[in-house]
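The complex appears here minus one protein chain, its other protein chains still in place.
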Amino acid sequence: MKDQDSPQPEERDSHTDPAIWRGLTQQRLSRRQLLASAGTGAGVLGLSAFLAACGVKGNAPAVSGSSPAGGVGTAAWWAKQKLHHTVNFANWPYYIDVLKGKHPTLEHFTQQTGIQVNYTEPINDNVAFYAKIRPSLAAGQYTGFDVIVMTNNTPNALGYLMQNRWLTPLDQSMMTNFYKYASPLVKNPSWDPGNKHTMAWQSGWTAIGYNSSVIKNPGTTVDVLFNKKYAGRVGMMSDLQELGSVGLLAIGVEPATSTESDWAKAAKKLQLQKSDGIVRAYYDQSYINHLKNGDTVVTQAWSGDIFQADLNSKYRDLKLLIPNEGAMFWTDNMCIPLYAQNPKDAMAVMDYFYQPQVQAVVEYYNDYVCPVPAAKQVLLHPTGWAQQALTAMKPEIGLPTSKTAYAPTVFPTPQAIQHSRSYYSFKSPEELTAWNNLFLPIVQGS
Amino acid sequence: MLAPYLLSLPAGVWLLALFLVPLVVMLSLSLQSCNPATGACVLTWHWAEFGQQLSLYHTQFLTSFYFAGAATLIDLVVSFPIAYWIAFYGGSKKNFFLLMLLVPFFVSFVIRTVVWEFILSDQGVVLGALKHAHLLPQSFHVLGTGYAVVAGLAYNYLPFTALPLYVAIERIDRRVLDAAYDLYATKRAAFTRVILPLTIPGLFAAFLLTFIPALGDYVNQVILGGTNNTMIGTVIQNSFLVTLDYPGGSALSAVLLAIALIGIFAYARLLGTRTIEEYL
Partner (left out) sequence: MSAVATAAPERPAQAAGPTPRPRRRWTRFLLPAYSWLIIAYLVFPIAVMALYSFNKVTTGLPQVSFSWNGFTTQWYQEWSGVPGLTSSFWLSIRLAIAATLLATVIGTLLALALVRYRPPRFRGRVFVEQVMFLNIAAPEIVLGASLLGLFITITLARGFVTLLLAHVAFSIAYVAVTVRARLAGFDRALEEAAADLGANSWTTFRKITLPLIMPGILAGALMAFALSIDDFVTSNFVSGAAVPFPVWVYGATRIGIPPQVFVFGSVIFGVGILCAFASIVLSRRKA
């Protein structure tokens, strides 16, 4: 679905150290508890004190100093799991192929395996969803979901899930499609070495979107966001990870290897940007409306949004700039929460989405980075079921499949991969609190 | 006899179980210390939380007061004539007009907000036309300012003001008005010296019913606001849904609720216990 005339990443001298290699050397998140929670004996939202006073104790959380309780996720445990022929899959709305009220890829999966997928779309925010399922996990209960999709740049969602060991370790033996077809960007990633807990769903870049009819020459660095010429017409993201990361890029620091003093410097620069009146507002995902409407002329932007906008003739002036410093590469990940009732079926459906044919159908509908490079060939020369599905979807999408195949933001070039930067991986809640305390006042302070 | 208790039993049970108890527990969180990662909390009687939160966010409280106050005043001024007209001149079409006041709010606020973003955009339908006619400077913008937030608040809370006002005005006994005219009152005198005083309790009730929820609002500021006008509702929202700082968010909510309670006590004091029963 990409317009072939859409902007290529800016050409410039190549970095010698792609972020992906840095990610490989990243230390794994280590567990630490902020407060001794053992004393209360219950992890339920605030009710613990009340219940304790009434002499009722809640269930102890599964977390303790060792690996997940009962050897969950070990090879022996997986060997005992059976297929139940049903799986509860929670995703973000509108993030999967849709055709006349059905999901072709899911129907095909049910045909192939006999597993019924209860596909629902209750996730609209990472942390909000985590806040919803956290009490269940803390109380040792089934969350109601076997597969959920969480973004990697959410230390207080996916980060906490991993820290608290609230994800079921994946059955590596069932990940045949994954290991065969997954792109290097999502295999063994920095936030989950060895893919012990996650498999990517889709990815994207947070870079810079700008209106080329207003900004004729945006330059090649993030400084365009800090340019006084565009004071009052610059959009920044309210997400603290995105905001802080671009601040770090702006002071010339790699977010993945930054230190707390770097963060303070970045926060200072962002605060200055705000007090200079350069920022119009800190937006959530609605930033794209303001760029489209002309309220902002340059903004932090997701790659998929800009390319979807570009397909509309009215918004063709909107372009994506991937600065020299790099663009933050984020990934939405499928994972299995602890206490899932249908883990084996969850593994089956997760690995299913790594078949190139299946990804081709999903990708034709989506505009984000595909985790399966082989899907490109399927889009160019579809056969069998994929061809049927793609042909059926074409009237609504209105583009030849080759457009999606050749889109550099769907199937990234090595250049684009080199420009990808990883987010900082937090090692403890204290670190995250420090980050939040530095950047939250910028967004919500007056 | 048991009649009043039986009648209010369903509501009482429902509100007790599904409002009061969870609310008290949630508010007790403000005195606890929580692990943001696991959500495990310990009751530490951390009274300092209130001081901390207030010192961090007093500016946002003030901003909320300004915005909510402005929006409520606008709503009162705007709603009174329309409530008056529907009450006195609506006739058989009263329900129709009341419905027309409410129906736009059947449509989800997400949709309404996206549309307002479009309508109020710098080069959009409204501003673009005005700028084209050179009635406004090119750099003028509404979105991202406090004015947009107040306008959004006023828009979204209009029914909260109009409906109680309508109810208050509609209840005025026409015979009192007839008596006034019998005593040779002019239309204006009848209004200022008979109708208006009779609606004052209703005005106050409408004020409270609009001001308090508007104080805790956050959607309007997030969508329509800029960088310098964060409201306390946004802070509370961030506490619960971004930083997972439940004690902090609960402390701020407790303050908001305290303000609400002060409002209702003031109401009772100023207007006497009898009136509060009739208008809430």
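A and B are the chain letters, set down in written order, and residue numbers restart from 1 in every chain.
Everything below uses one rule, namely that contacts are C-beta pairs under 8 Å (C-beta built on N, C-alpha and C of every residue); 3 or more make two chains touch, one makes a residue touch a chain.
All values reported here derive from a predicted model rather than from experimental measurement.
> Given that one chain is not shown, which residue among A:Gln285, A:Gln377 or A:Thr391 touches it?
The missing chain is touched by A:Gln285.
> Among B:Phe61, B:Trp116 or B:Phe207, exactly one should touch the missing chain; which is it?
Once the missing chain is taken into account, the touching residue is B:Trp116.
> Tell me which of A:Lys132, A:Lys269 or A:Lys427 is the one touching the absent chain.
If we include the chain that is not displayed, A:Lys132 is the one touching it.
> If the hidden chain were put back, which residues of subunit B would touch it?
3-5, 7-8, 10-12, 14-15, 18-23, 25-27, 78, 81-82, 84-112, 114-116, 118-119, 125, 155, 158-159, 163-164, 167-168, 170-171, 173-175, 177-178, 181-182, 184-187, 190, 208-209, 212-213, 216, 233, 236-237, 240-241, 246, 249-250, 253, 256-257, 260-261, 263-264, 276-280
> Which subunit A residues would touch the chain omitted from the figure, given the whole complex?
Here the touching residues of subunit A are 1, 44-47, 51, 58, 88, 90, 92-95, 98, 100-103, 118-125, 128, 131-132, 135-136, 139, 141, 144-145, 285-286, 292-293, 304-305, 308, 311-315, 365-367, 396-399.
Throughout what follows, only the chains that are shown with their structure count from here on.
> Over in the complex, which subunit B residues touch subunit A? Could you list them?
Interface residues on subunit B, with respect to subunit A: 25-26, 28-29, 32-43, 59-60, 63, 114, 117-118, 121-124, 139, 141, 143-144, 222-223, 225-230, 234-235, 238, 240-244, 246, 250.
> Given the complex with subunit B, which residues does subunit A contribute to the contact?
33-35, 37, 39-40, 42-50, 52, 61, 63, 125, 127-128, 130-131, 134-135, 138, 156, 160, 163-164, 232, 238, 240, 274, 279-282, 284, 286, 289-290, 293-295, 429, 432-433, 436, 440, 443-446
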